[in-house]
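Moving on, here comes chain A:
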Amino acid sequence: MRKWLVQPEFAVERDPDKCIQCQVCVRQCANDVHTYDPQEECVLSDSRTCVACHRCATLCPTGAISIRRSLLDFRPNANWTDGRIRDLYKQAESGGVLLSGMGNDQPFPVYWDRMLLNASQVTNPSIDPLREPMELLTHLGRKPDSVRVTPLDGSGRLATRLDPQLELKVPIMFSAMSYGSISYHASISLARAAKEVGTYGNTGEGGLHKDIRPYGENMIVQVASGRFGVDVDYLNAAAAVEIKIGQGAKPGIGGHLPGEKVDAAISATRMIPQGTDALSPAPHHDIYSIEDLRQLIYAIKEATRYAKPVSVKIAAVHNVAAIASGIVRAGADIVAIDGYRGGTGAAPTMIRNHVGIPIEFALAAVDSRLRAEGIRNQASIVVAGGFRCSADVVKAIALGADAVYIGTAALVAMGCHLCQKCYTGKCNWGIATQDPYLTKRLNPEVATRRLVNLLRGWAHEIKEMMGGMGINAIESLRGNREHLRGVGLTDRELRILDIKAAGE
Partner candidate 1 sequence: MKRIVAKEEFCLGCRLCEIHCLVQHSQSKQIIKVFRSERGTIVPGCHVEQSGLVSFAIQCRHCDEAPCIEACMTGAMHRDPDTGAVLCDQDKCVGCWMCIMVCPVGAILRGSAKQVASKCDLCLGRDTPACVANCPNEALRYEECDT
Partner candidate 2 sequence: MKSATPKAPYAIIGNSVAAVGGVTGIREVDSDTPITLVAREPHHTYSRPLISYLLGGKVDEGRMPYRPSDFYDKNHVRPLLGVEVLRVDTDARRLEMSNGTSLAFDKLLIAVGGRPIVPPDMTGTDAQGVFTFTTWDDARNIKAYVEKNAVREAVVVGGGLIGLKSVEALVELGIRATVVELADRILSITFDRTASDLATKSLRKAGVEVRCNNTVSEIKRQDGRVTGVVLRDGTEVPCSLVILAVGVVPDTRIVQGSAIQTDRGILVDDHLRTSVAGIYAAGDVAQAADLLDGSKCPIPIFPNAYRQGLVAGHNMAGEEKTYEGGLAMNAVDICGLPTISVGITTPTGDEYEVLSLLDEKAPAYKKIVLKHDRIVGAIFIGPIDRAGIVTGLIKQRVNVSGFKDVLLTEDFGLISLPTEYRKHVVSGTGIAI
């Protein structure tokens, strides 16, 4: 019996009529799928290591390369699917935990696709965003129930002191992606794009690279269980601080950046010795309860002289509403909720695919809960986890979110092809790797431009959709579930989402 039972997942096909033997593919594949044979004077392809990242196909000047699912089918079996059988082989070989990159790829329902948006007809004019103002400006942070203006006349001055607020020109921020899980070029591109668009990036738990410090006013710094790169300067260099409790892709477990990726720059940024594994514990070992969280929140507020909003990020889990309520009462200014479709550099496949709940329900539950308790003003809600397009964003805001985090979408804008092999460090697109040969494939100028374009494009679309609803300010969309209708949802689901069914 052969030692290796796992057959190739993909078949690389090269059209001999188109291939010009230019070897661009050979020079691009970090998985050594393509090689040039000088004797035969032709390029050969070995499908076994192909991860379907499309780097070769994308750069092939003649479009000679196509990549398909392996044509080697197992006997159809609804229970023992190809994927499951392959995983069993892999584990039988390795005896290890199955790893995956990016977010949950299982066919769970996507509730965004079961909600539809409203538009004005006759009784209420739609607004043309090209001719009329259309406002997306969003403020994240704790707000009082009311403001006092004294004296009560036109020359009134503000008598209420507002807590610090993040000002977003578009209600979209970049999710936490650490320098280490992604390359230096990817990190700096995200920071630059955030600054150019007027929104925020997030360091994840990778620390704040010295080159990114100048972008501090457009960055949110994370305090995670590993406390990497955290010191008082780090906290004060940013616009806001986020305590990371959990991550949608792997609720309840920690992180692990292998030592070989911890080069000089990363070790300096994370403040750990070069070459050592960067381990983030599953819990914060100083937070075993909500009151511990409160202490950390206020420790951070003290350290930043109450000048920066403090966000708490949790994974969307079963009783997320109660947890969120507790977090708000513990003093968080922003609650970030990460759904189970959120991406990651590496997660145990079983966790990624089977833990957590859809962000749509988590958001609806949290917003309703905070309103029911009359504390919705006290914190902003930011949601993350698999936002694919501007319509998803509009639906999330209508459900009650103040803003969304995008991670995967941003990576895709930079070139990611979702091959889910981030954890191998062999990202052919120069994003999830520290290999200098690969990282230079991502030109920050290009990446920044693409990210900015993405946000601009989404902003235009959001304005169009708002205009269609006859709304010209984002705050009138936020939590306005009247503009959502459900299709193909059960009564129960409709009730949790608190939206009407289409036709109602």
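Quick note on selection: all candidates are chains of the complex that A comes from, given by their letters.
The rule is simple: a residue touches a chain if its C-beta (ideal position, glycine included) is under 8 Å from a C-beta of that chain, and two chains touch if they have at least 3 such contacts; residues count from 1.
None of these values were measured; they are calculated from a predicted model.
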Chain touching chain A (counting every copy) in this complex, out of 1 or 2: 1
Interface residues, chain A side, partner candidate 1 - complex: 17-18, 20-24, 27-28, 58-59, 61-62, 436-437, 440-443, 445-446
